[in-house]
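A single protein chain has been omitted; all remaining protein chains appear in their positions.
== chain A ==
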Amino acid sequence: MSTPAAITRPAAERTDRIDLLLAASPPRRRAGALAASATFGRRAMLKIKHDPKQLVDSIAIPILFTVLFTYLFGGALGGSPGDYLTMLLPGTLSMSIAIVTMYGGARLAKDVTTGAFDRFRSLSVWRGAFVLGGLLSDAARYLFASAMVVLLGLAMGYRPEGGAPGVLAAVALVVAFGLSLSLLWAAVALLVPDQGVVISIANLVLMPLSFASNIFVQPSTMPGWLQAVVEVNPLSHVATAARELMNGGAGTGAVTWSLVATAVIAGVCAPLDLHLYGRRG
């Protein structure tokens, strides 16, 4: 029901206000590309503010993975927790961020199904703004999740030899890779606007990427064909790069491969997203 004021206020006064409002329209001006992107980022932040449980995934998964994998695989690796955290934590970081990327795609699918997406598309706004704004809020989410993993690792005894610069570089690399995955799930969400389907497809891709990798197990223990898979798995390279950066003694190989993988995924998916954004329906 409407507010009581709707009944008490005289109809004439009400309609006069609306006439004034229509006459006193602000000038028509196109929002700048960056301002529009920032607005979409702000929208995502407001949504988290009103519904903080949206962040549960981004908190729970890093905590769960870090604790679980440390104690589950730690024993098999031998040594003190500090020792095997050296091996595991950068991998857990890479995997946690990769997994939480799928929720951005799911939210986009929801925007498409509720119609919010169409309202934004009906505006004269740079079409990249919606995607870029989503990336801004995703970046904040991934940084938050990274901080959870690193802080938890430190609390459990992890001492990165790469120091703060190494850890920050590793987080930057992992977040960048995560953002390229965001662009991939955005394309999936625009093609199949169904939250459940987006999550399923992302899981189908991310689970094999996470486990057929060098995150938990040395590839030398695997059969040859699986080693070949691990070799081409971009998440292996990201995990290796994060390991090297965090533990000092980074070679350029894994870092380069990670950046190339990130650039390739983003380079394919970003134009695809823009195309799908314009074309949908």
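Keep in mind that, in the parts below, a contact is a pair of C-beta atoms (placed from the backbone, for glycine too) under 8 Å apart; a residue touches a chain by one contact, two chains touch by 3 or more; residues count from 1.
Everything that follows uses one rule, which is that contacts and distances are computed from a predicted model.
Enquirer: If you had to name the missing chain as UniProt does, which of "Ferredoxin", "Pimeloyl-ACP methyl ester carboxylesterase", "Probable glycine dehydrogenase (decarboxylating) subunit 1" or "ATP-binding cassette domain-containing protein" would it be?
Expert: Going by UniProt, the chain not displayed is called "ATP-binding cassette domain-containing protein".
Enquirer: With the missing chain put back, one of A:Ala36, A:Val150 or A:Val188 would touch it. Which one?
Expert: Here the residue in touch with the unshown chain is A:Ala36.
Enquirer: Please output the residues of chain A touching the missing chain, sorted low to high.
Expert: On the chain A side, contact with the omitted chain comes from 1-3, 5-6, 9, 11, 14-15, 17-32, 35-36, 39, 42-43, 46-47, 50-51, 114-116, 118-125, 129, 279, 281.
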